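Yeah, one chain of the complex is gone here, protein chain that is, but the others are all in their spots.
We call the chains A and B, going by the order they appear; numbering starts again at 1 in every chain.
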Amino acid sequence: MAVVQTRGLTKLFAKGQVGAVVDVDLESREGEFLVLLGPSGSGKTTLLRMIAGLEEPTSGEIWIGGVLVNDLTPRQRRIAMVFQSYALYPHLTVLGNIEFPLKARRMPKEERRRKAQWAADLLGIGRLLGRKPRELSGGERQRVALARAIVREPSLFLLDEPLSNLDAKLRASAREELEQFQKKIGTTTIYVTHDQVEAMAMGDRVVVMNQGAVRQIGTPADVYDEPQDTFVAAFLGSPPMNLLEAAGVIVGFRPEHFHPSAALPADEPVLKLAFRAKHEEYLGAERILYGVLEGGPFDGEKAVARMSSTLAARFAPDVVHDFAVAKKDLKFFDREKETRTEPRALA
Amino acid sequence: MAGVRARQLAFRTFHWTVLAVFSVLLAFPFYWMLITSFKRTGDLYDLRNNPFVFNQKPTLEHLRLLVNETLFLRWLGNTAFAGLVVVAITLLLAVPAAYALARLTGRWGGRIGIAIFLTYLVPPTLLFIPLSRIVAWLNLQDTLWAVIVVYPSFTIPFSTWLLMGFFKSIPPELEDAAMVDGLTRFQAFLKLVIPISLSGILTVVIFTFTLVTQEFVYALTFISSASHQTVGVGVPIYLVRGDVYYWGSLMAACLIASLPIAVLYNLFLDRFIAGFTVGSVK
Partner (left out) sequence: MSGVRQRWLGPAMFLPAVLYVVALVGVPFVLAFFYSVGDVKVGSVGYHFVGFRNFTSVLQNPTFLRALRNSFVFTVASQILVLVGANLLALVLKNAFRGRRFVRFLILLPWVAPVSIGSIGWKWILDSLYSVINWVLVRLHLVKEFSAPMWLGEPKLAMMSVILVHTWHMLPFATVIILAGWTAIPKDIPEAAAVDGAGFFRRMFQIELPMMLPIINVAVLFGVIFTFTDMTVIYILTRGGPYDTTQVLPSLAFFTGILGSDLAEGAAISIFLVPLLVAVAWLMLRSAHRAEVV
């Protein structure tokens, strides 16, 4: 088990290439599931590849388990990585794939067999050992890739979007399985994804990245409920946070905190807003209401409300309704720096 | 910790050594052609001179001799003419054939395609004896037309194979859309598929032409007068007078005959390779 630490880690590319990483300081905790989340080109995969030793940093330091690993090759770092494509060796059988890392460590054949069997059983692919990768389904391939990664009992587990090649239905179950699996083996894991649902569901902590920089690190609840800047606020959540400008400050509130006034307790301090409904999307469990605010500090700005389908109220289009947000649910951001600031009174 | 650096240095040394050694070995004859072409005869045949450099002033004498007193220009002209006619015949036959085999014939198309490709493997050295009879029977012996008629027998198979791969990569929905819009299948082929495939067709043009310039055995077999020869046989066989080699002119001829083709070929190399490796890269 080991923690990963990066200090001022930077990777610059030639002009026109995306994925640069700028001055990243990061510290994982023992046995934690750390998710790197960001849009494509945000540098999260580059960061992971630098930790793996597949990409050489322009500057900065990487420490794994208290050892500076900048000058170590991937094999010397004793880590395991699962690639987005799984990168199974097509000419080897499943057994050959799982055994490969052990062979590379010159482990005797007997022990190798035993370990491979153990890893395969752990992932429930014992009956597939004789097959070639091309004879496997997407889910099976993913398990083989995981088995190949855990078989050497690594101190650190790196996963690069391992679920993105699965279809939607399989993805949900694989997500859960992977999470349980990580809890079971307890290895520190760094997981890269652009899918916020995966990040929220699996991560002990989430690192939100954009344009090569870390924007916020925290538990899923932290980053969702207390976004530190407007990027994090807008990136997480679907539909995203309403961000409205007034009196030199940006005010944000989640669509699910934007309620009809009547639905809020009478003693709750609230910000009342007149909301002209435009159209509604019915999504089964919930309804999304799109509209425009009228009067007050945000006159003319668009906003979105999200409520449970069990709510009886109906909102006729093109009619102004009384809506409100609890004051505690309002987030304030500096208009220039786009970072969180103190709450202040709105005119 | 110095391991990474040392390994990088070792790798770099290995990399540049291999590159340098192979570049020199492979390109040296062409450097040699170049320097020989412009050396004075006295310089060329004096064993005391360092042969790698000019010991006397360079001369255009060999080039002048080549152009004025040999059939070299004639051979270039013959080759260009034969090349163009063979290209025309090849396109006329291979383009429709490749399209039909890629699209219209289902399972059989693939099989006929492979059969056609396999004929590309049948070498001139197996066929030249019977073909010399056929050429005589067609009354074409000792004419440029002998090779013009025979060359498409290997350019068509290779071109058909290349173009089949090309046509298969065009989405069939394009032609379906054209036919829904009122074109017949053949019109869709003429007005839609051919314009889209121009770069593939250009590749075939280049390769047919280079195959013609590179061919040796058939031209040597079917053509016996120097003035009807192509450059590939004319230069190595007919520039030699009796037993005397005019190395200066000979090397100038070699250089002129190889460089333009080499440049052309290089531009289209990747497609050419794709033709050989279809199905084996995956």
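Methods note: a residue touches a chain if its C-beta (ideal position, glycine included) is under 8 Å from a C-beta of that chain, and two chains touch if they have at least 3 such contacts.
Predicted, not measured: the structure shown is a model, and the values here were computed from it.
> Using the document's definition of touch, tell me which of B:100, B:170, B:194 or B:226 contacts the absent chain.
Among B:100, B:170, B:194 or B:226, only B:100 touches the chain that is not shown.
> Thinking of the whole complex, not just what is shown, which of B:84, B:127 or B:170 touches the missing chain?
B:127
> Looking at B:6, B:26 or B:198, which residue reaches the missing chain?
B:26
> Which parts of subunit A face the unshown chain closely enough to count as touching?
52-54, 73-75, 78-81, 83-85, 87, 89-91, 100-101, 103-105, 134, 148, 152, 158
> Pick out the residues on subunit B that sit against the missing chain.
The missing chain touches subunit B at positions 14-15, 18-19, 22-23, 25-30, 32-33, 36, 44-45, 47, 51-52, 92-94, 96-97, 99-101, 104-105, 109, 112, 114, 116, 118-119, 121-134, 149-150, 152-154, 156-157, 160, 179, 184-186, 210, 213-214, 216-217, 220-221, 231-233, 235-236, 245, 247, 250-251, 253-254, 257-259, 261-263, 265-266, 269-270, 273-274, 276-277, 279-282.
What we mean here is this: only the chains that are shown with their structure count from here on.
> How many angstrom lie between the centres of subunit A and subunit B, each centre taken as the mean Cα position?
The computed centroid separation for subunit A versus subunit B comes out at 55 Å.
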